[in-house]
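With one protein chain withheld, the remaining protein chains of the complex are depicted in position.
This part shows chain A:
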Amino acid sequence: MKAAVVTFPGSNCDRDLAVAFERAGWDVVRVWHKDTALPEGVDVVGVPGGFSFGDYLRCGAIAAQSPIGAAVKAHAARGGYVLGICNGFQVLTEMQLLPGALMRNAGLKFVCRMLTLRVATADSAFTAGYGKGQEITVPVAHHDGNYTIGADGLKQLQDQDRIAFTYADNPNGSVADIAGILSENRRVLGMMPHPERVVDPLQGGTDGAVLFKALLGGLALA
């Protein structure tokens, strides 16, 4: 199975994401933001963390308009899988592949810490390796992770079981403690925490590895 990892100028978790995919058994291709098409046979697109275009406008807003953006949207429209982490989550909301928006943290400070996430649904290829309600340890590192969405939108996410992860102890003020959400077809996941930073015992845990392995297993069966 093949994963494409996109690099925007200012991405800085692109290598880490590629390594995490590789460790889980994926073939990884790297894609440059000025590319206009994804390579043949890509199963999942990884949109990494970092500060694409410096986050100088709204986080993720310029990246969403870059040439590769159209290809990623077309991939998603065809039912392809997309994983956006941290800045990648911000990019996916700016591309409108996911609803809502990420605002400045309620504490107004950058927050980097290991924390506990609750798996809110195991019903997706990304989260199938966890049990619903399971607590996992994954780090966050962001300045703008305060997820927000209108009341109707939130209800829809809840009714459709599209909240993937919630924080046990919310670091950024996000609505309903949301840490990650799924698209309506459950094939696009955006999350602020960094599963790619916990795929090796040396990093202080391996709870993130489960996601990359489950996705591979799920797609291989499909």
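Simple rule for what comes next: a residue touches a chain if its C-beta (ideal position, glycine included) is under 8 Å from a C-beta of that chain, and two chains touch if they have at least 3 such contacts; residues count from 1.
The rule is short, and it goes like this: contacts and distances are computed from a predicted model.
Consult the UniProt record of the chain that does not appear here and report its protein name from "ATP-grasp domain-containing protein", "Phosphoribosylformylglycinamidine synthase subunit PurL", "Acyl-CoA carboxylase subunit beta" or "3-isopropylmalate dehydratase small subunit".
Answer from the record: the omitted chain is "Phosphoribosylformylglycinamidine synthase subunit PurL".
Of A:Val28, A:Ala61 or A:Val111, which residue touches the hidden chain?
A:Val111
Of A:Gly100, A:Pro139 or A:Gly190, which sits in contact with the chain we cannot see?
Among A:Gly100, A:Pro139 or A:Gly190, only A:Pro139 touches the chain that is not shown.
Touching the left-out chain: which of A:Ala3, A:Ala20, A:Ala76 or A:Leu102?
Touches the omitted chain: A:Ala20.
Considering the whole complex rather than only what is displayed, give the residues of chain A touching the chain that is not shown.
Touch set of chain A with respect to the missing chain: 9-10, 12-13, 15-16, 19-20, 34, 49-51, 53-56, 109-113, 139, 141, 143, 194, 196-197, 199-200, 202-204.
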